[in-house]
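Shown here is a partial selection of chains from the complex, left in place.
We just call them A and B in the order they show up, numbering each chain from 1.
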Amino acid sequence: MIREHTIELRVRYDETDPMGLVHHSNYLRYFEIGRTELLRAAGGRYRDMEAAGLLVVVVRVDCRYKAPARYDEMITVTTQITKVTAAKIIHHYVIRRDGQVLVEADVTLAVIDREGRLQRVPEALIEAYQS
Amino acid sequence: MIREHTIELRVRYDETDPMGLVHHSNYLRYFEIGRTELLRAAGGRYRDMEAAGLLVVVVRVDCRYKAPARYDEMITVTTQITKVTAAKIIHHYVIRRDGQVLVEADVTLAVIDREGRLQRVPEALIEAYQS
């Protein structure tokens, strides 16, 4: 049972802004990498879902920024599954540098089809997370 | 007294993802454009603040995604000042397409100096918003 996963990333130059800090929007991209790798570690792949016509969309982001990351720094993204139901998937994220918490967030996902209609979270995905 | 401002944007190709939808992180960039233009309409400019050594940073984002925008669509970003104190600035954002609400968010800003120390929100900025 894999419910938590941590990856290490190096901050890229194009991800930082004139303040020399990671642009706040880019942390959402780090979260996306985090949940992709958590799912991969659990034996699944988002691209297989899309190929099957199921689209995973973000319906809510609640993100608290405590301290900034800078260009070329190594950071870790820890992704944790908080809740998986037929209606939604909630992950909790913590981004750290040398153990210091920089950013914390909760992101809620839902599943839609190509016409934008809400779908049940596939059993395979619920199982991948819960098995 | 300007406390609300609406701008119109056309969704760019590079802002959309393989689902054909605006990547969820890009709405945070639209919000940033919204508050920049609200401040400009109020007679201020963020770049003058940075030149003065004051950095405006995002400390919290709470964003609810209701429906997606797609490539080449025209959307509006309405930025509203919710609260301005010496410690923080809170804006409320609503993104719409043809009147339909797509995304709603509250974003909290704070002011720091180049060493990352928290600073008071400058009086000029408080006045620009409240005058």
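Here is the rule we go by: a residue touches a chain if its C-beta (ideal position, glycine included) is under 8 Å from a C-beta of that chain, and two chains touch if they have at least 3 such contacts.
Since the model is a prediction, treat every value here as computed from it, not as a measurement.
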{"item": "Given 2 placed chains, full-complex copy number", "value": "4"}
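Rule of thumb we're sticking to: only the chains that are shown with their structure count from here on.
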{"item": "Copy-to-copy rotation for chain A and chain B - C-alpha atoms, rounded to a multiple of 5°", "value": "180"}
{"item": "Whole-Å gap between the CA centroids of chain A and chain B", "value": "23"}
{"item": "Complex interface listing, chain A residues touching chain B", "value": "18-19, 21, 24-26, 28-29, 32, 50, 55, 57-68, 116"}
